[in-house]
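Complex shown without one protein chain; remaining protein chains in place.
Labels run A, B and C following the written order; every chain starts at residue 1.
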Amino acid sequence: MGVVNGKELIDRLNQLKTEIWFDGEKVAGNLSEHSAFKGLLQTKASLYDLQCQPELKEQMTFISPSTGERVGLSYLQPKTKEDLLKRRKMIEQWARHTGGLMGRSPDYLNSVLMSFASSAELLTGRENCFPEHIRSLYELACEKDLSFTYTFITPQVNRSQIYSEDANEPISAQIVDRNEQGLIIKGARLLATQGGLTDEVLVFHAPKLFFQSNEAFAFSIPSDTKGLKFICRESFLNSESRFDHPLSSQYEEMDSVIVFDHVLVPWDRVFFYDNIKAANDFLKKSSFSPFAVHQAVTRQTIKTEFILGVAELLVQTINVSEYQHIQEKLSEIMIGLETMKALLEKSENDAQLDEWGSMRPSLIPLQAASNVFPRIYPRFTEIIQLIGASGMVSLPTEKAFQSAIRKDLDQYLQAANKTAVDRTKLFRLAWDLTMSSFGTRQTHYERYFFGDPIRLASEFYKDYPKDDYVKAINRWLQSE
Amino acid sequence: MGVVNGKELIDRLNQLKTEIWFDGEKVAGNLSEHSAFKGLLQTKASLYDLQCQPELKEQMTFISPSTGERVGLSYLQPKTKEDLLKRRKMIEQWARHTGGLMGRSPDYLNSVLMSFASSAELLTGRENCFPEHIRSLYELACEKDLSFTYTFITPQVNRSQIYSEDANEPISAQIVDRNEQGLIIKGARLLATQGGLTDEVLVFHAPKLFFQSNEAFAFSIPSDTKGLKFICRESFLNSESRFDHPLSSQYEEMDSVIVFDHVLVPWDRVFFYDNIKAANDFLKKSSFSPFAVHQAVTRQTIKTEFILGVAELLVQTINVSEYQHIQEKLSEIMIGLETMKALLEKSENDAQLDEWGSMRPSLIPLQAASNVFPRIYPRFTEIIQLIGASGMVSLPTEKAFQSAIRKDLDQYLQAANKTAVDRTKLFRLAWDLTMSSFGTRQTHYERYFFGDPIRLASEFYKDYPKDDYVKAINRWLQSE
Amino acid sequence: MGVVNGKELIDRLNQLKTEIWFDGEKVAGNLSEHSAFKGLLQTKASLYDLQCQPELKEQMTFISPSTGERVGLSYLQPKTKEDLLKRRKMIEQWARHTGGLMGRSPDYLNSVLMSFASSAELLTGRENCFPEHIRSLYELACEKDLSFTYTFITPQVNRSQIYSEDANEPISAQIVDRNEQGLIIKGARLLATQGGLTDEVLVFHAPKLFFQSNEAFAFSIPSDTKGLKFICRESFLNSESRFDHPLSSQYEEMDSVIVFDHVLVPWDRVFFYDNIKAANDFLKKSSFSPFAVHQAVTRQTIKTEFILGVAELLVQTINVSEYQHIQEKLSEIMIGLETMKALLEKSENDAQLDEWGSMRPSLIPLQAASNVFPRIYPRFTEIIQLIGASGMVSLPTEKAFQSAIRKDLDQYLQAANKTAVDRTKLFRLAWDLTMSSFGTRQTHYERYFFGDPIRLASEFYKDYPKDDYVKAINRWLQSE
Partner (left out) sequence: MGVVNGKELIDRLNQLKTEIWFDGEKVAGNLSEHSAFKGLLQTKASLYDLQCQPELKEQMTFISPSTGERVGLSYLQPKTKEDLLKRRKMIEQWARHTGGLMGRSPDYLNSVLMSFASSAELLTGRENCFPEHIRSLYELACEKDLSFTYTFITPQVNRSQIYSEDANEPISAQIVDRNEQGLIIKGARLLATQGGLTDEVLVFHAPKLFFQSNEAFAFSIPSDTKGLKFICRESFLNSESRFDHPLSSQYEEMDSVIVFDHVLVPWDRVFFYDNIKAANDFLKKSSFSPFAVHQAVTRQTIKTEFILGVAELLVQTINVSEYQHIQEKLSEIMIGLETMKALLEKSENDAQLDEWGSMRPSLIPLQAASNVFPRIYPRFTEIIQLIGASGMVSLPTEKAFQSAIRKDLDQYLQAANKTAVDRTKLFRLAWDLTMSSFGTRQTHYERYFFGDPIRLASEFYKDYPKDDYVKAINRWLQSE
């Protein structure tokens, strides 16, 4: 079968009987018609449609070597730098379609699954490890163009370094039993973006200091697996007016808490379990990080282009480009954009084949980018607010423009180079990007995309190849 | 009559026939029952009730020397440092009641009007100036406990320094005619907080470089004056659940564009007109700045206490106080709080009688505080987000807690020192304070409260008494 | 006897046989004639002369209640807020004389000793504690106007948290023996400013996590005690030309490593020993911090005035006050100055009598100031460099102005409002303040004056009275 179009995806999701709770009610009926999910699913559908457009076919798909069918390019295991570049172009294409605002566009998790499959060999012959399950899920995903989410953040009960849970009443999802059919999971995960709105959920654990063996697992199960519940937060979409909420009406992805109520994970979906060493190794040594971060950094680069476009259009609209502090603020965004582009490109230039034949982008420049973006993105949203200034506050709604008051709005809200309507559309975009509940959640999302910024910096320090520089100084000191 | 209670205020506002446009519709019926205004008006009513509580009477009111009635203390013209301190205690009382989150609590504009009246003498004998109109409005306001808003931000058509408007089709509100009854005003103002939700609107102009004489006016008129229209932005209150939106359900103040459609301002409400020199002098030399900034800095200090409380309670709730970077972040808030308190206190210690007998707080420390707060407040909201981290994202709603899913929530969202419900309430507070549309508007509001931060810094530089320090260096250089 | 003048001080120091090592040589001859110490000692002498000037006598001295003689006011134990204010005025007087650039002006350590004596009661009746020795040293110091330095930074061998020293070969100074005469101390201290250039050295230990009992001591001994060696760093004074090095020629204080080579500390100079609890208590509960920090914050405030004067004079000299970014930079310094002043004043307003009758300034605002200054001071030096820009680089020397090239210099280095000579003097001052080895040592000194900034922030967080703010939020949440 291979790639599906938007309608096929939506139909499939509507048929799942996923247990989703929204504002105290169990969601019934078609997901795609639920007001909280409609905009997102339409946008996702439009992404799937893109890969079926004849003129984009070459760019967005490839012929599966195993089935001969066209498969989404995000599933491509790159063997050459050209493959890697093709992957980037595909990611850019999807990211441009959404201004980089859909954090969990399908290519992200497809890339994760691809990386798992490419590195499955790593698990061969190890206790409680099933590399073949990863590979067969990968084949299935390619074949059906499955969509995924994943989850790895544990509930935030107590963040003290010395805290450990009561084993009898698990809070963080863990293995509480196993039987012939598979593992039994009980507990919760704090956060899954698009939780419940995908075909499958990938579940594993971020490496941590005190890893318990009942948490050392990885698997993927269908969203409508029995006992699996998705509890949504409030929706950040306040009305369906695209005029009023240009971004949230399309890109509000929803986050949910995932509860595992004695969920049975069938053996053929288990990647590994009860093997701390394998769990740590797999996350650290597989191509997971290089490919996941490569996708993310590409998307964030496109998002920075979007940010720059909005910022400069604001500047032109209210005619403030002559102010030196405005120029300085815009130059900050430009420097950020060039930095992201250069680091991304360097990761591709320095890509190398790993031991299993995948062309991995170099991780060091990607790690640099993943330390940079969480710092610059919040600043860029601040810059947009500072340019918009008082204009960000009193923005009339679509209905106001349709009412008797329109003449006043047309006169008093016009801009140097835009009508009142167009100016308002632009400012509402700027507002939805940086100040609406949707916008601030985007900022928070980017700030934490790669994990706790402080931990990220520590890891980068530890991973960084610094010996040569230290040796050079020791030599220099000796040569005195 | 003197002070009114909450009910009296609400009744009076409901009786006005103010023309307010909300989401394309002209508001009809009682303001206090409109979903967008209800929460705010209840909160305002509770403030007015406070000043009628017997145990607070002494603190919140004074006996008018002209009428012998109890009048709101925000109208008190301070003659001594004790008076000034009484004013501060009154401001703190009201600010504590709202966590400092109501930017336009009644005392702010009452203080402005008081400062105008206290300095009215400045206008005596000058062309087109009517100090007696200011004084009589002040008496009226005391007598009836009138509530006010004001407006001085011009439409943001074109912010280029060399732009000037087409005189035939005024955009910025200006005098287009005058007759026996008064001045005729046409044009708009970009932004009035609580616009339409007060008894009166105070209208004047911030000093600017190229001041035209038809903009050089000041007056106050009832909100329901003919031709006056208030066009609201979208409401940032998404539901009336106090659990879900603890702050916006109470403190969402609304902002509106004000349109003057050939509004007649009766002569007895005109403070001055067509006198650029007087307009500039009045804003610069009256006690407007000292008293307005004194109120604002007091409120912001209380708001910083609120912020600190929220931040520390988050720290305790998820038990992260042992982390050194958390300690550093909290210490930032504490330093900010101590700085605000110290500057405020210094402004009172250094207060001096002005030439018209008012005990003015010293402006320099207040200016310092008004340069500091717009920088630290956004940072403090960021700190709260950084403490809350992933916990800020998946917050269940009130209805979720009332549903079948509650047991799961109770188990998985509990915190080290709080139940799931209490933890969620706290995190929703943190979210509404810093990440909801309401919260970001608060941040924007504080960032611009005293005007453009760049202009503020320039003014502070120019106003600052620096000669002695320069002379000391010149002497030092000579002594070499 | 009481206060001494400059000459008396110098004569006394010259008579000591202190063992000082400078650039590989044991210093011989009069200290006051040694090129590395001459400038400093002259400046110190001028400070002592100040307190003997008839017109400053009242301000700089008080009549000792025990001897009836005039004693330096820095020794005054304040009993009232007026006393505290007198102390501040005295500190300001001395600080103004040196632009706040002498970190160890005599009042600093005199204040420390006064605080020890005022709190000596704290040690009464505790094991190995001799409060009477503190009091008698204090009386002696008053009587003779002794000068002090102190030292508490341990050698930086290994800063790992889990490191502990080899006890057989002590590195950090500690008690290695005791006999009838007193304690025997062996080991070193990393850093003593003006080490060897004062009458006495005060030795104690900063509280730390793993305190060993052989480090839990405090005492004071004459600088020329047998076995005590002061090893100087290189001098930062490059020439004696006051034109070329306006600051280092006067204020270069020298730092030294102190070696204790089996130094005998006579019992009557021991304050306490071998009592960890007393050592911790004394530093924490005595009035040491309030009075030491009060002196330091006062001096730093005066230094900020000096910085502001230099910055603004540079601005005027090259005529850049119209630039908005210059205005912003200057306003930063002004805000810093106001903040320091306000916090200092608040610490005095909130002063309270302690249990032993001393009027202690409130520590919280002083701690805030001591967290603020190490952050703003380095920024202020950067601002001065940014104003000076290219002008900071090619500064001619005094001799150049005395040579045939002078005419060129006069023409090409003139400034808008200064002759070439005066412009050069100003820029050399700016350079010596921020870019010479002397200047960067000043910056480093202020950055670490109160200790490691990260530790300071943690302590401030822990000490801060935050309960009321947390309770207020809990109440607010309950009231929902």
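To be clear about the criterion, a contact is a pair of C-beta atoms (placed from the backbone, for glycine too) under 8 Å apart; a residue touches a chain by one contact, two chains touch by 3 or more.
Keep in mind that what you see is a predicted model, and the values were worked out from it rather than measured.
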| item | value |
| --- | --- |
| Which residue of A:5, A:213, A:280 or A:339 touches the chain not shown here | A:339 |
| Residue among A:52, A:85 or A:313 that touches the chain left out of view | A:313 |
| Selected from C:5, C:136 or C:385 as touching the chain missing from the view | C:385 |
| Hidden partner chain, touching residue among C:7, C:208, C:262 or C:399 | C:399 |
| Subunit B residues touching the omitted chain (full complex) | 324-325 |
| Where the unshown chain meets subunit C, residue by residue | 21, 23-26, 153, 155-161, 163, 169, 171, 187-188, 190-191, 229, 231, 233-234, 238, 244, 255-257, 259, 261, 318-320, 322, 325, 378, 382, 385, 389-405, 408-409, 411-416, 434-437, 439-441, 444-445, 447-448, 452, 454 |
| Chain not shown, touching residues in subunit A | 96, 99, 242-243, 246, 305-306, 308-310, 312-313, 316, 324, 327-328, 330-332, 334-335, 338-339, 341-343, 345-346, 349, 364-365, 368, 371-372, 422, 425-426, 429, 454, 457-458, 460-462, 464, 466, 469-474, 476-477, 480 |
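The rule is simple: only the chains that are shown with their structure count from here on.
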| item | value |
| --- | --- |
| Copies subunit C and subunit B - interface residue numbers shared by over half, same or different | same |
| Subunit A and subunit B, separation of their C-alpha mean positions in angstrom | 40 |
| Subunit A and subunit C: spacing of chain centres that average the CA atoms, whole Å | 53 |
| Gap in Å, rounded to a whole number, between the CA centres of subunit C and subunit B | 44 |
| Residues of subunit C engaged with two or more neighbouring chains | 324 |
